[in-house]
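With one protein chain removed, the remaining protein chains of the complex are shown where they sit.
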Amino acid sequence: MNAVLAAIALLILASAGIALTLRNIVRSVILLVVTWFGIAAFYLWAGAEFVAFAQVLVYGGAVSMVVLFAVLLVRHGKAGVAETPAPSGRIVSALLAGGAIAGALAGAVALTPLAPAAGPAPFAPVRHIGVLLLNTHAASLLAAGAILTVALLGGVVLAAGGGPEKEDGP
Amino acid sequence: MPHAEPWLERAPLLLRDAVNALLPAPARWWVDSFLDIAVLLGVFGLLFAFLTLAERKVLGRIQNRPGPNRAGWGGVLQPFADGIKMLTKEDIVPRLADPILHFAAPVALVAFSLMSFAVIPYGRHLLALDMDSGVLYFFAAGASSELAVFMAGWSGRNKYSLLAAMRALAQLISYELPLLLSFVPVVMISGSLSPSAIVTAQGGWHLGFIPRWNVLTPWGFAGFAIFMVASLAESNRSPFDLPEAESELIAGHLTEYSGFKYALFFMAEYFGMCALGGMAVTLFLGGWQAPCAFLGFIPSYAWFGAKLLALLLGFIWIRATLPRLRIDQLTRFAWKFLVPLALVNLVTVGFWHLSASWSRGFDPLRWAIAIALVVIPFVAMGRRLSAGLGPRTYRFAAQ
Amino acid sequence: MIEASTDALLPSPGSRVRPVRDPFHGDLLEVSMGPHHPSTHGVFRMVATLDGETIVRLKPVFGYLHRNHEKLGESTTYLASMPYTDRLDYLCSMTNNWAYALAVERLIGQPVPERAEYVRVILAELTRLLNHTCLAGFLLQDCGASGTPLMYAFREREKILDLFESLSGSRMMCNYQRFGGCRVDPGAHWLAAASRVTEGYGRFLDEFEALLTGNEIMMARTQGVGPLSAKLAVAAGVTGPMLRAAGVAYDIRKVDGYGIYPRFNFRVPLGEHGDTYDRYMLRILEMRESIPILRQALAEIPAGPIMDPKARLRGLRPKAGESYGRIEGPKGEIGFYLVSDGTPNPYRYRVRPPSLINLTILEDLCLGRTIADAVIILGSVDIVLGEVDR
Partner (left out) sequence: MSTLQACLLLSSLLFSIGLAVAIARSSAILVLMGIELMLNAASMNFIAFWRFGPNPEAATGVLFALFAIAVAAAEAAVGLALVIALYRHQRTIRLQEATRLKG
């Protein structure tokens, strides 16, 4: 079981790490999609299959499409998708910040005595999740729905609305 | 009739048990999984091969020509001839192409479309993976396939491919929503995301001869229609084959592919068609259920196969018949017609569910209201969609 | 007739033509469609500049099939040019032949016997059916209907090609007309066969229209796409069904009354919007008008010689002078302009190709439309590259 986790961790960290260093934006994004699939695999490994499929549907199906669409829409210049490298100072500071956070979190995780219940995977059937969503968490569900609707409308207004060129939306 | 199952029905189970008896207990899970995969690959691989032939033959019949008839008797060996040809062709990768993505795209496409086959119940005892949220899994696997189309279009460094990639993205974003919305009514009525439970919920007959399939209800019919239209778009079939519109973009995202990679794309297209057809059968057409009680002696997987083949023939027929839409018309059709219709369908199914307890006398009224809820928006929005279009009358010059 | 003016050709101040590099809008995508493209109807190239999928500039590039046709005509005898005219618009060799024969006959004052005139009308109308049928099929193919309308159209085309083959020995390169008549006499059998094809054509058109004219997608793809104004059409010299689709009543069969066309009673359909749907429908309506012409000609064709016995084919030395012979070809006005200096070869041999002149307005039709529209607009212009490039 831990071998599976190690494989998933390797997939997630390797793809995210390489995506960090690639200059080609499209390749970066596609590697990040691989990371998302890895995270979905992690959910699946943890027994949360509903979340895993939601992750794939939302990230693999929708977010990745929107991101790639944005990349193509803002394509600039002949090479189009190659990003100009950031100044080295910022890269160093980014690595320092990332490393510091990673060290702090890892230390905290390692030092905290966590006694997990190492039982079999808890069962979370879809019906159970649905009942919880509509009873206990109905207010949060409504709020999430409202946020999504407003975000959708806002996205449409932002992307299609005004700007220097008065043209029809894409 | 679980007590009197014919042996044909149980044949797959018997076969599996026979194999299992030969094996030590720890190996059984692995061998079973392997067998599942091998059988799925074998059956759908063959179906793919002969579907290409069937498509060409049916198109030929519709177009007054014989179709392929040289290889083998009546052309039955044509798929294998095609396969050998594809395998022996040179694999060309353009110098400016992104080699990794160029290679990964067809592989990812075939892999994703194959993944969908795991959760479709092919028969009463034929289901590779009985998953609690199987329908969600199916659409999660399907949603990733357009990513591969994008990779194919972008990596070729060809302007036609790039346009095709843009079209593929726009098409996916537009048609994912009606596809997902169209099956929500089924989930609402059967109360489950598990395909096998959905099929079981469609068992039995009204009055002894009308099957309780979802498609035979107002909301089910509307959902089925939306599902089929959206799945035509999802599998890039005519009239929604914009990413590879051959009269505009040469071959779209396939322009820079040759040899076996090209064949892989076709494989993925047919696999996707089979998977979506299979899911449509499962969700709306009663899955493996027989249409009449007295036909129950025919094994369930044969019914599933017959329904799937009928849908696939429908796909081919549509391809032979309809011209292609334009990209703006395609997205407008999705957003201004299919999505609102699917949302209205949710209301319809809500009404249907709440009015389930109405007594006998009100049953026709229930049907009438449900049909009106489906038909009126359909007609109204259809009118708006085709406003300004219509046959014209022409005048003639004065002599 | 609408007054012609040239300023319609110049880009107006509010023109939508934009340069490829534009600091404000960023880079546009320049796609070179053709010369090897499935929908350019031959070796034709369109350099389309795209903003997204919208065409902001479109430059037609011809010349890939240039065969020096006119210079060849000037360095060979009058008769020897006849087979070359087949190769102009290789779908309509019969009308090309007729236009050329008409020009030479006018140059030398050669009368044509009655029977030959009837045969010419029959062949010209059959050619019109053939050409328009192919066009309708190809247009639907360009719309993305995977071959079915095209195969239906080709089934009918075969019948007419069979007629041509049995008459002239060749299916497409007929080389049938001569100065002062036609090469061989069509027997009674041939006329009966032509009659059968004519009678069956109405049913085919009904079937074709039932399949396609009312199709929602077909209407959505063609109505309002690529409208051509009558003003621009006249100014650019557009002729044929394209001009009539723009609403201008101009049919050389009526205007010139060449041959024996005044004896026939037929109507000239006119479009209103000048869009792709009108151009498509005009062709269907013209085919419907051709059927009564054919029926009348096949019924009235008199007996007699097919060639003027006194006509001279070889050693033809017209007196110095010039002539222009034009007919209403299926694609528009096909004309031949000949200048003779008394030698066996023409001093000047000039073709007025309808395809080329109709094609010059392609950019005006395509601007602001998508690339998918450009393909069907090109399809509805109806070009044959053999005639465009010559």
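Letters A, B and C name the chains as they come in the text, with residue numbers starting at 1 for each one.
Just so it is clear, a residue touches a chain if its C-beta (ideal position, glycine included) is under 8 Å from a C-beta of that chain, and two chains touch if they have at least 3 such contacts.
The model shown is predicted, which means the values in this text are computed figures rather than measured ones.
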Revision key, fill the gap. Note: the excluded chain touches shown chains A
Point to revise | Residues of chain A (touch criterion as defined above) contacting the omitted chain | key: 1-2, 5, 8-9, 12-13, 16-17, 19-20, 25, 28-29, 32, 35-36, 39, 42-43, 46-48, 50-51, 54-55, 58-59, 62-63, 66-67, 69-71, 73-74, 76, 83-84, 86, 90-91, 93-95, 97-99, 101-102, 105-106, 109-110, 114-118, 121-122, 124, 128-129, 132-133, 137, 140, 144, 147-148, 150-152, 154-159, 161, 163-165
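One rule holds for everything that comes next: only the chains that are shown with their structure count from here on.
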**Study point:** A-B compared against B-C, more contacting pairs
**Key:** B-C
Revision key, fill the gap. Per the C-alpha means, the centres of chain A and chain C lie apart by a whole-Å value of 59
Review point. What whole-number Å value describes the gap between the mean CA coordinates of chain B and chain C?
Key: 44
Exercise for review: Give me the residues of chain C that touch two or more other chains.
Suggested key: 52
Exercise for review: Would you give the residues of chain B that are in contact with at least 2 other chains, written as numbers and ranges?
Suggested key: 162, 166
**Study point:** Partner chain B, residues of chain A touching it in the complex
**Key:** 24, 26-27, 30, 33, 37, 40, 49-50, 53-54, 56-57, 60-62, 64-66, 68-69, 72, 125-127, 170
**Study point:** chain B residues touching chain A - in the complex, by the definition given at the top
**Key:** 98, 100-101, 131-133, 136-137, 139-141, 143-144, 146-147, 150-151, 154, 162, 165-166, 169-170, 172-173, 176, 180, 191-194
Check your understanding: Which residues, counting only chain C, touch chain B once they are in their complex?
Key -> 29-31, 37-39, 50, 52-53, 140-148, 151-152, 155, 213-221, 223-224, 244, 249, 251, 254, 267-272, 277-278, 281-282, 285, 370-373, 375
